[in-house]
Every structure is written in structure tokens, then in C-alpha cells.
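Structure, as C-alpha cells:
Apart from one protein chain that is not included, each protein chain of the complex appears where it belongs.
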Amino acid sequence: MIKVLLRLPSARIAIGVLLVIAVITLFGPVLAPYDPLQGSDLTLAPPSAQHWLGTDYTGRDVLSRILAGAPLSIVSTLEVAGIALVLGTIPGILSVYLGSIFEWVSLRLIDTLVALPFLVFAVAMTALLGNGITQAMIAVGLLVAPLFYRVARAATLTVAQSQYVEAAVLAGASTGWIVRRHVWAKVLPPIAITLATTLGLGLVVISSLTFLGIGVQPPTPTWGGILASDLDYLPQKAYAPVFPAVIILVTVLAFNMLADAIRDAAGQSGRVLVGARAAKANRARRVAA
Amino acid sequence: MRRSRGRRLAVSIGKPLAVFVPVFLLGTFFTFLLGHLSGRSPAYIQLGDAATPEAVAAVEHEWGLDRPFGVQYVDWLGDIFRFDLGESWFNGHSVAEVLLDRAVITLSAAGVALVIGVVAGFALGALAARFHATWVDRAVTGFTTTISVLPPFVVGIALVAVFAVSLDLLPAAGYVPIEAGLGPWLSHLILPAIALSFDTVADVARQLRDGLVSTKRENYVTGALVRGLGPRRIFFVHVLRNGVGPALAVLGLKFPALLGGAVVTEAIFGLSGYGVFATQAAIRGDVPAVQGVLVVSVVLVVLFNLVVNVVLNRLAPAAARGV
Amino acid sequence: MRVQIGKRRPTAVVVAALVAALGMVLAGCGGSASGGAGGDSTVRWGTKQIQANWDPIVTGSTGATIYLTPIYESLFTVDGERHVVPALASGYEYNAAGDQITITLKPGLTFQDGSPVDAEAVKFNIERIKTQENSALKGSYNNVETATVVDPLTVRLDLGQQDYQIPYLLAVRGGMLPSKTAAQADPGRLNTAAPVGAGPFTVASYDPESKIVLEKWDGYWDAANIKVDRIEINFGVDPSTLTAGLQSGVYNWAQLDPQQADEAEKAGFDVLASVDRHWGIQFLSLNTNKAPFTDPAVVEAVRYAVNPEEYSTKLGFGLAAPAHQPFPEGHPAYVSALNAEHPYDPAKARDILAKAGYADGSVSFDLSGMAIQSGQIAEILQEQLKAVGITANIALLDQANWGKGYYSKSVAASLFGYVGRDSHVQALTEHYDAGGVLNLSSPTTSPEFQEALKAVRATPIDAPDYEAKLQAAAQAGYEHGSTVALYSLASVVAKDESISDPPAIDGYQSWKGVQFTPGTQ
Partner (left out) sequence: MTQAPVVTPAAETVAETHPEDVLVLEDVRIHDDLSDTELVHGVSLRLRRGQVVGIVGESGSGKSLTCRAVLGILPELIEVSGGSITLLGRDAATLTRRDWTALRGAAIGAVFQDPASYLNPSITVGKQLQEVLRVRGGLSRKDAHRRAVELFDSVHLRDPEQVYRQYVHELSGGMLQRVLIAIAISLDPDILIADEATTALDATVQAEILDLLAELTERLGLALVLVSHDLAVVAQLCDEVLVLRDGHVVEQGPTARILHDPQEAYTRLLVAEHEQYGLERYLGTTADAVLPTEELNRV
């Protein structure tokens, strides 16, 4: 499947973008040309040779702040995805195997999480349990977990009901063996899709929370925080939010493109998508002949 | 046969009801637990600089916060059944009353957003499915992905800048009750609703496209084709009806997101709805108000899903069996 | 059987028509864009702030007074030259010793609920100020000991010491008079749901913390001077959309951040932004009862480390000036000598710290403040302090939680702002006195200040040496206090051109004489 994936142009673009983001995340603070916390007299300056993306309201270099903000921004969205992955996938798979009581209880818990309005709950949790980025991440992760639960459960169910697993059970295979041998193979692709989507979601939610004044204290740079504070200076620099917005957008878009690509590559239409161009050429050649 | 149809409807309501009760209980329990864990107290909000330990204890006693957790929970739950969500610690207003006023605004915005989400989402999804694997499909997918990843506050501010300020077509903020006329009401809601609907449009379109594409591969579509039914009829009667399941199911899931999205959208569009209230209450640590918001959300979401389920059942009984 | 070929079924057509119809309905809304604008003389006011307390006793004499002045009237008010003029009261008289003041009320006045404005109501309110648990004016009324009803229209206040400031205290900010009947029935309701005063406007509807609608009240004693029919105040509007709201006609009156003033002016709105109307001083409060400020050397170092110039240039957008004391230039309590006292000198700050035995970076504290107003200030302050080796950890909070720490004096340092008082002495006591709400080191105060305070209280306000004594007290207070002034800023109001300018009275929002120009609405 990975081979098919790499043949999709959209997947190649997405992976390329994500590699760049990964480099920025790992080396962003080192790459930053200026101290992201050091202001100057040059406030709200437009882009120039010295400051490629201009400066902010205290005269700090915007490019440096975006680069330095990468680790916290990306790591926190990874945190969201990680929490959701663990809290969703494992109970999702186990719900099929651990008997009806666990199944019922976990299903109701998931239904409950789904019924809680996302941002309201995240705001409530962070505000009531202490205003910190970790609290925010846990809240969001918890609320995204149902996505993973459902996907994992659905995939596991199809495996559990298929004949080869029945055969394995009859042959006396243990649950653990079945999960490792059969379930992972079926569950991983949909989980990968959900994970890719969630990684994007995390970034957007964090920036929304920052906009509402929840999560990060100044002057710590995060992409969402830079975006939110730029909005205060729209009269001076209407284009300023474009820079953080674009990097958020590009990252989220890349994750989503990757998710779509995985979906295509895993599904039936992957064959057609991958081969469409070749098929057209084949047809032309055949008709000409 | 009549009875069987009646039974189907009963099942379609009864099943979600069996889900509703535990979800309601768990949801309210979480909500209450959250408030309890927060360790917030009305004393600090009310007393300000006069918060001596004795004064705090007195205020907490007055609010019954010195009783055991279980007792407080059961008491609170009992009040909920009497539509009493308690009083705000901050200003003593009845939370239920305030929420009722505000829910009207939020539900109006969410309702219009839902209509936009359904209409635009279905149109885009159907378009992409109809022209599956062509540039139309790719363009629609690209568009829906882009709008779904835009942070809602950026969307809101951009909409205000374009439609309210540059084009001067619509008011930038505020709310006018529907009694003042459908036009003014809608004109104030349309921008926030659009901002709110982006995520729903994208998700519905995506799910519908996937649903339709996979439905188009179903044998019964081939069957209908072989029977000599025209493509348009096949699409609307056979494909749409069955392919709509996932999109409808997603709509059920989107409702909490619409309510949640109100938090940001209302702040931008100056709507004094329930999202703004929730944020303010949460930030202030006004526990009864936050709990009230969450309880109302849970109830609204479950009710909405009940409706979705009934619709799904009428539309595609087979698809609904799996829900 | 007849086989029918190609007959179109109506379903698709119907669906298409429905979609088209809905699209048209949505598009049609564009036509009624300015549907929100009312044709009458309505002030539609937008602000990012949220006003939750409507009892003047609970609100205290803060910047939020502007939301209360339409509803409440005070015993006295001030004119353009800041002289006390009669309002609900017709006049006052001091005894010879200056420790007793007798106030005479105008006859026949009522509150908006119909109850009489009489001596009983004044007495009741002063007692409420002094005893009610959540009263924010206790400190300001410290010197008022008892109120006695002489006759229905006469009330006498006995003072703890000679104090000629009382008429100012009873004017506007500190003296707004709520209905006794309403306050007696349910002070909580008066505060959070149904404010009742004797001012020019009554509350028509109130949506807690989001919108209040006020309507002109004909029973107001000076109703002839009120030309505005209605005021609608919208709270909690996101600042980034306030100007958009003005431009699209949702608001015709808005309080803006300084960076928005220019845009509003260019868009054709009248921008009122000058220190003679509304000003605010941003300052840093240090708590000398908390480490590291228990050491006077650290406070001294901080005063040299801050550079007021930087705040006013970076955050002021041309509407600010550096500040070295909590009063702007031109204020009677403004002391020009203070400007030179702690010039920006990071080297000296480092030196002071080193001499006091602090290693570089060993001084650190948590910097509190309100997220809504202090974010940028905190960031600049943090940098300035970092330059002298002091670490400030920014810990901003929402208004309510910040207030919890600030008013209970439990935080080490906080950013805050100050918008002036009608009584100069009240301004000083709030900053430097033992119970002063703005004195983070309270109950710590200095004997030097107490001495000077007593002197100014004992001086009639029209005495030739009044200003000298006032300034001496202000200087003593600042020098021996723990407030670090940062910059002064003019508050910005942008309004539609059709609304005439309100009277230019420092720190006071009066609606007298404000009118809509006919034809421009």
C-alpha cells in the first residue's frame, strides 16, 4: 500500500511538505535568524531584507517567532493525536473482544464524549482545571478519541467476523495472537487516515483556544498565538495574519491530503487513480493501432 | 405490515433512547465531576478581597458545597429534572433562564449553519461523486479540505472584512430576533452561520462523496441500470438514498461541533449566545453556569441525534440498522 | 406493454428548484443589510469590555463608571472646569471646623421606581457603602463616620477629621445614588439584574453581560438637556470586529484600542481621543509584603529598569505619553519633579541589585495582570527587566481571577490601569493609603504620605495653597509607595458624525446636550 501511496502525486506533495515541517519543528529555534523574544524599536514593520516576514508589535522578527513556535505548536498537536490514539484505538479494538459489559460501557462512554460540544468542553476543562496548554491538549485529545474508537472498532469488527479469524479461533489461537496477526493489518490503514486528519485538527483547535485566550502565556511563540495577536493589529498590518495562517493551513492541509491519499491508496479507486494516466495512454495507443 | 412499520419507528426511537439515558447520566456526571474537581468556589467570586477563610466557609455552606460529593450530585441531578440548573455564582442569575434566552440565538445560528451545511455539503458531495476521479472531484475535494482546515476565527474575520465592510452587504455583528422579520433576522445570522458551517459543509461533502462513490459500486446500482432506469433517476432514487447514510450520521456528529464552534463565532460576530456565555463562565470559574451549558448541550445533541436517526430510518432502513 | 423511453421524472427538477430557491433567499438577505439601524436617536454602543456589576457601590469608582452614568445621578456633578455643581443636591455647607458637611437636596425628585430622592435614601446609601460586604467604596468613605437625617431634604455627614474633599467624593464616580427601595429589597438584584437610579435613562432590557438597552427617562431632573432617546450597549465585542461593526452601521459609538483609532478616523468617524476627556495610566503594582519586593532595593531597581518611553511609542500609536506617576500632565496632582526622579537607567538598576547582593538572574517573580489589557505591556516589561537581570514570569488571568489575587493583595506584582477620580484625595488614598484598592502593598503605607494627606484634606479646595499641598501628598505617596508608572493613554471613542460631541469633562461620560444631527441618520 505504501508503494501505491508513493505513486500518488498528492501523497508525494503531502509527505514533502510534512518533511519540511518536521525539519522546522526539529531545527526551527536554531534556524531562527533573531531571538524570537527580543523586541526592537522597529515595530509592525513590513517584510524587508532584514526581516523577511516583518516584525510584530514589540518589534520582534515574525519569521523567527514562527520558526521558534514550531516545536510547541507541532508537539502539542502530536500530543492531542497521541492521547486520542491511545484512548480511542485500544478500547475500540478491545470492545470487540473483551465481552459485552466492557463493550456496552465503552460504547456509552464514547457516545457521551461525542455528545459534549468540543470547544465548549475544552474551554471549560482548561478554564476550570487550570489554564495551561497541557490541560487543553488533554481535553481536546479526550474529545477526539471517539473518532479513533469508532474507526478501530469498525475495522476490528469486520476482521472478527471474517472467516479466516473464525478459523484461527477454531484452531485455538489466542486473542493476542489474532490481534497482532490479523487485526493490526486491517485496523492500521483506517487508523492512519484518522491520525492524519486529527493531527491537522489539533493545530486548528489549539489556535482557536489561543484566540480565546486559553492555553499559552505570552511571550511564548506558537503559531496560533501569533495569529491571534496579529488580529489585534489589523489596521496597521492587515496582511500579518497571513503568515501564521498559511503555515497552519499548509501543515493541516498536508495532513489532510495525506489522509485522503491513504484512503485512496487503500481503497478500490486507488488502482484507477494511480493508473488513470497510464490507462489513457494505453487507450490512445490501442485506438491508434 | 402496518405493525412492522410502527415497530421500525419504535425501534428507531427506542434504540437511541436506550443510548440517551446512559449518555445523559454519564454526561451530567462528567460535567458535575469537572466542576467538583476544579476546586472552584463561589466564595472567591463573591467575596473578592473579603475572602477570609471563615467567610469562604460560610459562603460554601450557604451553597451546600460542604456536603458529600454524592449528595451534591444527586441533588443537582434532581434539580435538572425540574429544569433548574442552579444559580450563577457570579451574578446569581438563574442559569436556566439565561441559557434559554441565549440558546435561541445559538440555535438560530446553528440551525442556519446546518441548512447551509446540508445544502452546500450535499451539492458539493453529489457533484464530486457524479464526476468521481475527474478534475471536478479533485477541485471539490481540494476546496472542502481547505475550508475545513481554516481556523474558524480567521474565517469569521475574513467574512466580516469582505461582506460587511468591503461590500457592505450584511451587518458585521449583532442579532435581531425573528419577530423583527425574517429578512433582518437572517441577514444578521448569515455570516456567522457561514463561518460556522464550513466544517459541516466539508465533512458532509466528503462523507457524501465517499458514500455515493461506494454506493455507485453497489450491485443494486448495476441492477437498476440493467433494468433500464435513467442515470438521473438511479442517482436520486437509488444512489443518493443509500449513499446518504454516512453523511447523515456525520451530521449527527456535527451538531455538537456547531454548538462548540459557537464559542469562537459568537465572539467575532457579537452574538450574545451560548458559546460566549460558556467561555465567559468557564474563564470566570462560574461552575454552575458551565455545568448548565454542558448539560443543555448534551440534551440538545442527543435530541438532534434522535431526529437524525429517525430520518435515517425513514430514508434508508437498511443503512440505519448499522447505526 | 408500452415501453416509455426518456421520460423525465420531476424529482430532480424539484430538488434543483428548491436549491435554487434557497440560494435566492440567502442572496436576497443582502438587500436588507442595514436592517439593524434604527431611525430614532439611538446610540448603538460597542465595547470589548464586559460590565457585570451595576450597583455603583459594588463597581466602585472605576473606568466602568461610564456604563453607569446614564442610569444613576449623583448628588453633585462636575462642570467643564471640574468645579462641583449641583445635581440631585442643590448645595452643601461645611461647618467652621471642616469636619461636618450638610447637604440640601432638590425638592420633588424621585428615582426611576417612583420612590423619593430624600435624606433617608442618602443616609441608607452611605451606610450601605460602609457596611455592605462587597462594597468597593469602603476605603473612599473611610473619613465619613455617620450620616444623619436633619429633615427630609437635608442630610448631615460627620467626618473623622477635617476634610474638604467630600463634595468631590459625592460627585459622579463615588456618589451615584441608587434607589433605596430597590437596594433594600434585594441588593443582589440591583447589582446584577435591575439597576434603578435617578439618572437620565432607565433600563428597558438587560441581557446579562451582553447587552443593555436604556431608554430616556422623563423624570430626570435635567431631562430637557437629554436629546438621545435610547442607548444600547453591546458588551464583549471582539476588538478585531469593532471597527467593522462601526463601518457596517451596527454601532455608531465604540470604544476602540489605540491602534484602531486611525482606521476609524479614515473611515469617516469622529474619534475622541485626548487626555482632557478620558485617560488611563498603565502601571505596575509591586507588593512590598511579598518577595522579592520586601527588599526596597529591588523596587528601586525596577523603577530604574523600566523605560516608559518604550510603552508609549510601541503601544500608544500616537495617543500616549511616558508616565512617571499615576496622573497625566495637567492633572492637579501631577508633580513635574517626579519625572526626573527615576530616569531609565538599566546600568544603575544592575548596580543597585549588585550592591544589594543579588547575582545576575537571581531575582524573579510572577507578573500578574488581566489578559484582556496587559498582554503586550507584560511582554515589553519582561524584556526590560530581563535586561537588568530580573526574571518576570508572565501569568496573565481573566478579569475575575486576576481581581481575586489583586484585591486580596496576594500577588507579588501586577499590571493594572487607573482612570482618575473626581476627588483628588480619593485618588491618592486609593493608590497609597492603607485600604487603597490600588495599593498592592496594603496595608503598608508611609508616614510621609499620611502626614501630607492630612494636610491636603484640611485645605479647602479653593484655597491658594491647595494644589501645592495636593502635589506634596502625591509626591510623598509615589516616592514612598510601590507603584511604578509606565505610560498614559487617551481612551479612544469613535462615533458616527451624526452624533454631536459629548461635553468634554475629564473622566466623565455625560449625555447632556448630546444630539443627533437631523438628516444624517
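Each chain gets a letter, A, B and C, in the order it is written, and its residues are counted from 1.
Here is the rule we go by: a residue touches a chain if its C-beta (ideal position, glycine included) is under 8 Å from a C-beta of that chain, and two chains touch if they have at least 3 such contacts.
Note that the structure is predicted; figures quoted are calculated from it, not measured.
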Please pick, from B:204, B:224 or B:289, the residue that touches the omitted chain in the full complex. B:224
For the chain left off this view, which of B:93, B:206 or B:238 is in contact with it? B:238
Write the list of chain A residues that the hidden chain touches. 271-272, 275-276, 278-280, 282-283, 286
Those residues of chain B that touch the unshown chain are 1, 218-220, 222-231, 233, 237-238, 241-242, 315-319, 321
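Convention: only the chains that are shown with their structure count from here on.
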Name, by label, each chain that touches both members of the pair chain A and chain B. C
Quick note, more Cb pairs in contact for B-C or A-C? It is B-C
Any idea how many Å lie between the Cα centroids of chain A and chain B? 22
Between chain C and chain B, distance of the C-alpha-averaged centres to the nearest whole Å: 38
Geometric centre distance via CA averages, chain C-chain A, whole Å: 44
Please list all residues of chain A that touch 2 or more other chains. 213, 231, 234
Where in chain B do residues touch at least two different other chains? 157, 267, 283, 285
Chain A partner contacts - residues on chain C that touch it in the complex: 239-240, 243, 257, 259-260, 262-263, 313-315, 371-372, 375-376, 378-380, 382-383, 394-398
Which residues, counting only chain B, touch chain C once they are in their complex? 44-51, 90-93, 98, 101-102, 115-116, 119, 123, 156-157, 160-161, 164-165, 168-174, 176, 180-181, 183-184, 186-188, 190, 230, 232-233, 236-237, 267-270, 272, 276-277, 280, 283-285
Of chain A, residues touching chain B in the complex: 108-109, 111-112, 114-129, 200, 204, 207-208, 211-214, 224, 227-228, 231, 234, 241, 245, 248-249, 252-253, 256-257, 260, 263, 268-269, 272-273, 276
